[in-house]
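A single protein chain has been removed from this complex, and every other one stays in its place.
Take a look at chain A:
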């Protein structure tokens, strides 16, 4: 291992490394067997969050990757990974919940992540929002989409169609053109929720700059 003492960046802060596309062969490198499981599928309340990623012609994208990051049903984050053999000081309410899911799309552009429905997440006190604090965000899942032809990931959020009251009050949703909010709202299905992602076109998903 390198033992050079002078840490890079002490003289001048180094510039950020640019993003590049995952390319067409992401399937050899990024999928993990457990990737699509943000929680063990036997967990009570486990849901499938699934959909199809499509391009501007409406065609499914078979070389895309969807990653999810979200709160647990209590609104908490599995922020710090623990050693598998560690004994927890605090009883964790959702022991197998990782908060993170990763699903490559299949030949039909389909992705699916097994997870728990998140709880409401507090809104930071120092950000503007209409309404008296404390303000809670509606349950949501952050999504990153990578693909051949995407030089940088695109970021979106998934909200839940059976939370109309919470969605109505959510500061992020409220800031979006009402005609386009639907692109972020997943439809309840028999085993979970469905959210299709349109990278381009008349139904283009709302994507965010972070």
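In this text, a contact is a pair of C-beta atoms (placed from the backbone, for glycine too) under 8 Å apart; a residue touches a chain by one contact, two chains touch by 3 or more; residues count from 1.
Following the convention adopted for this analysis, contacts and distances are computed from a predicted model.
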Name under which UniProt lists the unshown chain, selected from "Reductive dehalogenase anchoring protein", "Protocatechuate 34-dioxygenase beta chain", "Putative glutamine transport system permease protein" or "Xanthine dehydrogenase family protein molybdopterin-binding subunit": "Protocatechuate 34-dioxygenase beta chain"
Contact with the hidden chain (one of A:70, A:103 or A:167): A:70
Option from A:111, A:146 or A:160 whose C-beta touches the chain left out: A:146
Option from A:50, A:117 or A:157 whose C-beta touches the chain left out: A:157
Contact footprint on chain A, counting only the chain that is left out: 1-2, 7-10, 13-30, 32, 55-57, 59, 61, 63, 67, 69-71, 77-84, 98-100, 121-127, 134, 137, 140, 142, 144, 146-155, 157, 171-172, 175-176, 180, 199-200, 204-210
